[in-house]
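Shown here: the complex without one of its protein chains, the others still in place.
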């Protein structure tokens, strides 16, 4: 196995907003620097953690502009181009490529009811239209379709896809995919921040951990231990990070759900670390309140981050 | 029970495309006239049958422009404003209102994982921002959340929503909703074209039948029979239309899924009726092929439409 | 259309239990008489409302014995034979037939993961082994598979099935099935007690309403109005019954789910009507408490049953 071009820790960067819900460029610059100084291997802009489906095209362009400029070529920038259908994705990739990203990341179609043939046609049409590498974003919890091992293997072999960001929660399929593509130049990035050690053992090339917004240095240490074959160190670091991930339980479950709880907690933690200004999130999400923030602070403290 | 403002047959108009997949304005004008001359009570533009999530904002604006102009105030035009999140919906409603629609129709958030609190905040924020009546589009097969009877009842009572387009496939919940809102000025439009008679008996105000693109006169007769209490006539007309609906089974199931099969069949039928020019559909859907078209023709023939 | 052999109102009778959770034969006899004196057309024993999967084989046999004896041939008795797999179903049907039932009702396999071929083989093997008519019980909310219109149509045409008890919640498929089997001697019984009028208009032969345990006379009047073509009367009766169905919302949703809420409410109502002795239910369900029972009483009162 050779290391594919895109590997290592590639945090899905959150998009800091002002209280008026405009992109907060100064906070975003600080966040990029926070990631780079920890030694990350890439930045994934406008993913689910980046509130991509909540942002207007203008907001998306502004966020990309700030990220690409601040990264300054130090590491690759991958951009989520997440739209329900083929032509809309292609239109977004054009903007992203113009703004200087190294690769684009896109999901299966969503909202419209489609089957395997439509999904394959979707990825092939996008790859044919885009001059940079294309990643598949496998996230059934959002698009309600799992990309099959067979499809991903075929698209890897045909050079349609450069890799996958796996947020499928299906480690069995991920393991089978690792074996199926091991001779291709194909990046296998796990999106599950609490099992990075296990997925690296299984054959992943790297990770896209939302929690790395908060503790990028921890994920860099974890990745380095895995690459070095020091699995006991990796496991200890992972266990610490898995406990830290409990910040996503800070929001009251009676009045909040998935996106509010995840992005809301990451942003709240980043304000406590002095990196971003506000924990504002897009409608219809709500920011964590003060009582919830106390729970985030407790976990940051336990993880040694304060 | 008084008849609410929006009632009767309100077809979700398809968006004819040229072979190059641009909006075919001439075909769209003919289609609007086909509906109006049959006596429909409204037109629902840019719904799921209108390929709304496949179209760019420019295409959407163009389609709306042609529809509003051709309808010419004869009946209300409702516009689907279907985007994954609150602010994006609001941005689309602004365009639709500017182009002259009488009401907007929007779904629960999709892609992002949200819960009941986020969904309620979503509809309230949209209604507060929009100067025209707002309909909820209850379509769990696309957005993967069912709008609860409790939520819809509350939003009806508070004047947030003017009605619902029910494509939930949950006739039990629909019946309970009919009873719960019967004292409000609230439109209950069923989106299920094969059970309009039954849903009218249950208390619906009208229907949004995709199949009415093909046979609007049939749905007008069906609606009139229901309103007149002539349920046997209604049932016979419905049975004929339910059989006609088999055109959605024309596409080979081994190589096509939901959106391809439905919109693809409606468009193919409309070309055979001489109303639209091409059966082209948006990527990643595919148009029905010749062999599949033969099956559509057979059903049109059985229904007495050729 | 001719009326099939099994038609009309066929309540899925609950199984009264003592406080020690043994079958309460005296209560069960009174309940059977309550149904018969209201004029029901059949009794469906050991369905979901009958707590069939909670009962031991001895309890099931005892319940069947009491029901068959008390019915005394006045109307047909259908028996649920609900087991996860083919041979276990066949073993149960043998017991039911020995105890004198006129037909058996069985679901698709559950627990084990099966596909359409296994499901078809299941029903064919059962029908081949059983000397009485076999009904399919289409209840995806319990078995997590929907029986397709194609499969049911084929099994009807081949004489494998005598009918279906439709608890699928899919009125679109039910309507298509009504058309597909209209020339066969096939009973179409809807299990959704709040839309019986609509499903009768759509072509049902009758209903299996859990709520008919509580108000069998209401369902008999509803059925007679439908058969007479008096749909306005049917709708009014249905609306009253749909409101009465709110007794299933009496149990606190924070501490109860489906089976507790439905069977628990039916049994609580029957104790208030003086028909059964105890509202005890099988583990892990819990009986409704006093505060919840007050809500049941309020609805019974509104429906004119007290």
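The letters A, B and C name the chains in turn, as written, and every chain counts its residues from 1.
The criterion applied here is as follows: a residue touches a chain if its C-beta (ideal position, glycine included) is under 8 Å from a C-beta of that chain, and two chains touch if they have at least 3 such contacts.
On a predicted model such as this, the values are computed, not experimentally measured, just so you know.
Peer 1: One chain isn't displayed here. Which of the visible ones does it touch?
Peer 2: Across all of the complex, the chain we cannot see touches A, C.
Peer 1: Consider the whole complex, including the chain that is not shown, and state which of C:187, C:242 or C:256 touches that chain.
Peer 2: C:256
Peer 1: Looking at C:29, C:65 or C:118, which makes contact with the chain not pictured?
Peer 2: Residue touching the chain left out of view: C:118.
Peer 1: Pick out the residues on chain A that sit against the missing chain.
Peer 2: Touch with the absent chain occurs at residues 169-172, 175-176, 179, 192, 194-195, 197-199, 201-202, 229, 231-232, 235, 239, 242-243.
Peer 1: Kindly note down the residues of chain C that lie in touch with the hidden chain.
Peer 2: 21, 48, 53-54, 56, 82, 84-88, 91, 109-119, 121-122, 125, 141-144, 255-260, 282-286
In this text, only the chains that are shown with their structure count from here on.
Peer 1: With centres defined as the mean C-alpha position, give me the chain A-chain B separation in Å.
Peer 2: Whole-Å distance between the two chain centres: 35.
Peer 1: Need the CA-centroid distance for the pair chain A / chain C, whole Å please.
Peer 2: So the centroids are 49 Å from each other.
Peer 1: Taking each residue of chain B in turn, which ones touch at least two of the other chains?
Peer 2: none
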